[in-house]
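Below: the structure, in structure tokens.
Every protein chain except one is present and positioned as in the full complex.
Chain IDs A, B and C follow the sequence of writing; residue 1 opens each chain.
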Amino acid sequence: MHLGHAVDTFAGWLSGSPDPAWWALGLAIALLWIAPVLLVVFPIAAVGQIIERKVAAAMQRRIGPNTVGLEGPLRFLCRVLLFFLPRARQDRALATFCSLPVVRPLLHLLQRLGLGQLVADGVKMLGKEDIVPAGADGAVFRLAPYLALSGAFLPFAALPFTQHIVMLEVPVGALYAIAVSGVTVMALLMAGWGSGNKFSMLGGMRAVAQLISYEIPVGLALAGVVLWSGTMDLHAIVAQQYRPGVFTLLGWNLLQSPFLCLLGGVLFFAGLAECQRTPFDMAEAESELVSGFNTEYSGLRWGMFAMAEYTEMLLIGALLATLFLGGYQSPIGEQWIVSLPVWAETPLHLLLFVGKFVVSLFVMVWIRWTLPRFRVDQVMRLCWLTLVPLCLLALLGLALTILLAGGTTAGDAYGRLPARDRLDLSLPGHLLAWAVPLLLGGALLWAARRQHGQLHPHLRQLTGGRP
Amino acid sequence: MTVEAITPSGERMQLNLGPQHPATHGVLRIVIDTDGEVVANCTPDHGYLHRSIEKIGECVEYPLFVPYTDRVDYVCAMNANLAYCLAVEKLLATDPATAVTVPLRGECIRVLVAELNRISSHLIGVGAMAMDLGAYTPFMHGIAQRELVNDIFEKLCGQRLTYNYVTIGGVGFDLHPSATAEISAFLDKFEVEMVRFNQLITTNAIFRERCAGIAPITAAEAVAFGLVGPNLRASGVDWDLRRDEPYGIYGQLAVRVPTGQAYAGRHGVLGDCYDRYVVRLLEIQESVRQCREVLKILPPAAAKANDPQGGWQADVSKQIRKPPKGEVHCRTEAPRGEMGYYLVSDGSKIPYRVRVRTGSFSAAGIFQHVMRGIFLADVVAVIGSFDIVVPEIDR
Amino acid sequence: MTALLPAAIAARVVAAFPTVEARTSDNGQPWLCVPAAVVQAAGTFLRDQPDLAFDSLMDLTGYDLLKYPASPPSDAIAVVYLLHSLRHRHKVTLKVLAARADCAVPTAAAVWPAAIYFEREVWDLLGVQFTGHPSLHRIMCPDDWIGHPLRKDYLYPSEYQGVPHLRDGQHFEHGPKRAGQAIAPATPPAAPAPKGPA
Partner (left out) sequence: MSLDTKPGNDPDQQIHLTAVDEFLAWGKENSLFYLLFATACCGIELMQTGGPRYDVDRLGMIPRATPRQADLMIVAGTITHKMAGRVRTLWEQMTEPRWVVSMGSCSNSGGPFSKWSYSVLNGVDKYVPVDIYIPGCPPRPEALIDGVMALRERVRMYRTFGIREREPIVVAGGHCDFGAHPGKDPVTAAKDPAGTPTAEPKA
């Protein structure tokens, strides 16, 4: 049962007849169907900007936004709701409301967490002058932010938030997600070209080069999971990662095979490059290109680009969770959750899924504020000379593992029976499947470290002995 | 691969880096001919912060020019004051009648504040280079340490950035009683912080990759283009004015001079961006050691300011009104290299000509020679590695 | 690595270039008065001789002798070369007294590349034309600046591109009458002071 049934029943209930009228259907779609994106992803992407500033401040021994409370919006609501009272009385009413025992600490907490700052930034962007530079290509300049936002939100349609909440139940969910997220490439190029400014043009060209080349590793990482689970339907992939017993964690794809573990890492870093986060953010490199492709954007259009960037980060986190970290399943005690009734199980699963991609958002922010950024040729070399070969190696390893474990018998149509069910590896088999790749990888890493990691003796003196 | 082959002149465009740009450390403008990624040629454009300090030198009496020397290099104002005051004392010393002897405690305080300011100046230089390459956190940690140095200087002379503290004949005020304890406490805490700073950025693989082998400068080129200070020592030239032409009490201190040795490992070349970066970090360690040494030989304070042993400021009011006629050239080791003053006096109490030669000026002179055929992203790394301060170039 | 005394250096240079004259300044600092024609040859000589090896140009600057109280008062512009040898650790000062009318000095950029920027500054602030300089144009003042500020007879501009230099008609009442800072007569503003960059 997925949201589509819920929308039909709700529309039918609204219009009173099994065949719902057009307005009832529209209202149902507006309320129910886009709920996962509108009520879950959009606010978290907005809060993401404050998470970034607070985490950055914490890492830089600063405090971050904490003085902006919510008195502005509250005063506005008070003016609107209590319109019949004079202003002085309205202010006094607001003051009493704010000093209620529960409300006061809550407002104080929200202020300290920076929620007020989030609202203030949004409100300021509303009032900002929205200009299109004279030399710019108007239509392209105006359309770019909307394309960037759509490219970031569309893939969420196929991702299962919980067993019942998914917007688009398609058998090829994985392929759909990757295909649709290609729109942002075009949006960045349009922004770069549309701004009519040399710095934006450079930023746009760099963004296109980077995004296109990093879609290959993301695609290959996805192909690895599809090869392993035998299907592209995200629901089936998540369902397969369930393993009865206390630690459902062991069923996750990430821990099934070292090659899948490698593909998970590649997906995360290639995902970082997809949303131009440091160390891959030369497209909007602050210090070189002033602000890259969004140099000319101001006000709400720039806000849309920022929202698209954070939604893209959440998308990468969601893809990683769905494909490798067991989607909405909890690491421990999934048995108990599955046995709960639907109205209790769904919020728990939703919370787990959201928790996973908020953790990945935090890791991305953490990486952004520690690492410097790559140069353009280093990014390309990293993609084509390291990530893609690693992905191919992992795919080869996965195929060998499945073959050695007798996964596919002659004449057996591929994909009917997921490889994992046919994989009855005994203990020595599992050891072999893990030991050989780990040894191989360890040797590779040790050789690379010996060649690259040579620190000059004086540097040890600087870093107190530990590199 | 000649530059012409990489970017045929037909496809080039002119790009303006500055005068207001996050990476140009102030108002320096560089016009870059590039095809988008590789820089074919760059012509720096200076003068946006030309405040005519040398002309003011001809309008203002000797002691009144000291606040303007702060503004020649505001990141290390103490060293700038010291350079000018030493030059005037050397001018007065050419005529035995007007010679000035600075009390020993004054000399020790001068070296102490100069080395402390060198630490805070290198912190900005090193932090800004990391920020230009995208790492914001090290810059913030550097600024946090700088605040502690500012506190010490503020208690000493009331100002945080432009101190007007070193005067002709000594220093303006004596150390406050708790100064030595505070400074040694700061030095101990600071060394732990620097280890964490280096672990965060210096040995970071991406940072090393971005700086290794970029714009290497050979020793001969460095000397020919007049590079000085850390930029010169990074090319392997073992030359430091504090050791080779000692002034003040530097003769009594054991000055160790770190030089560049291709620190970046595999891709590293002698005299590249990474060497200049690491030489500054090693110099910070040297400065900490020298501060501790000075704290050990600091004589106790005497009642009178011009007491030869414990005093801090000799009385120069008579000599400074009738300086000897003639000229003098005196140079000191500022954090950005040799800061040399060429004073011409016509016997009146106002100098006839004050000429300041600074390290950043020659560093800017080598930009055009160095930035051929490198990437656009590396232009930012090269500017950061020279640690230029714009008023030093424009004066 | 033997540091020569200034007298020995002067003797070597005078021996090689008879037109060079060894002098000392009023407070006893020795310097060599080099005629403009010989500057490049003397420079290469000082740099290439193994026992002299003046490879480092410490500073190249200049000053206007107009108001300097010398016995035969001269209005020349002195261009000063401060040289230093890293190998032998000894110094020498060369001066070229360029006539005020058409002060032209051959460039030293070929001998020491550091001189490129120094000479551009001396041209900008003192108006000494360095013949043969790769790109001699102003380095400090804007390109359309009038006059050379460090000359002793330089008058301060009353406005730049229509914007008055001083604040609201203020003038240098007790300002720097010293060193010739009298203010140039303000050009009558034909149009109302146009704003912003020309």
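By definition in this document, contacts are C-beta pairs under 8 Å (C-beta built on N, C-alpha and C of every residue); 3 or more make two chains touch, one makes a residue touch a chain.
These numbers come from a predicted model, not from an experiment.
The chain not shown here makes contact, within the complete complex, with A, B, C. For the options B:N150, B:Q285, B:N306 or B:S348, the residue in contact with the chain missing from this view is B:N150. Taking the complete complex into account, B:P67 is the one of B:P67, B:G213 or B:P246 that touches the chain left out.
In the complete complex, the hidden chain is touched by one of A:P101, A:G135, A:P244 or A:G465, namely A:G135.
Only one residue from A:A11, A:V37, A:I51 or A:V119 touches the chain missing from this view: A:V119.
Listed for chain B, the residues touching the missing chain in the whole complex are 16, 19-22, 26-27, 47-52, 55-56, 59-60, 67-68, 70-71, 74-75, 124, 140, 143-144, 146-147, 150, 160-162, 390-391.
Think of the hidden chain as still there; on chain C it touches residues 140-142, 149, 154, 156-157, 160-161, 163-169, 172, 175-176, 181, 193-198. Where chain A meets the missing chain, the touching residues are 53, 57, 60-68, 71-73, 75-76, 79-80, 87, 91, 95, 116-117, 119-124, 126-131, 133-136, 196-199, 286, 290-291, 294-299, 302.
Criterion: only the chains that are shown with their structure count from here on.
Greatest centre-to-centre distance from chain C is found for A, with centres as Cα means.
With centres set at the average Cα position, the gap from chain A to chain C is 63 Å. Chain B and chain C have Cα centroids lying 24 Å from one another.
Across the interface of their complex, chain A is touched by residues 13, 15, 21-23, 36-37, 130-137, 140-141, 144, 194-195, 198-207, 209-210, 258, 261-266, 268, 278, 281-282, 285, 375-380 of chain B. Here chain C touches chain B in the complex through residues 25-29, 55-59, 61, 63-64, 67-69, 80, 82, 86, 89, 91, 93, 112-114, 116-117, 125, 138-142, 149-150, 176, 178-179, 181, going by the rule given at the top. For chain B in complex with chain C, the touching residues are 46-47, 50, 52, 54-55, 58-59, 91, 94-95, 223-226, 237, 239, 244, 324-329, 331, 338, 340, 342, 344-347, 350, 352-353, 355, 357, 361-362, 364-365, 369, 394-395.
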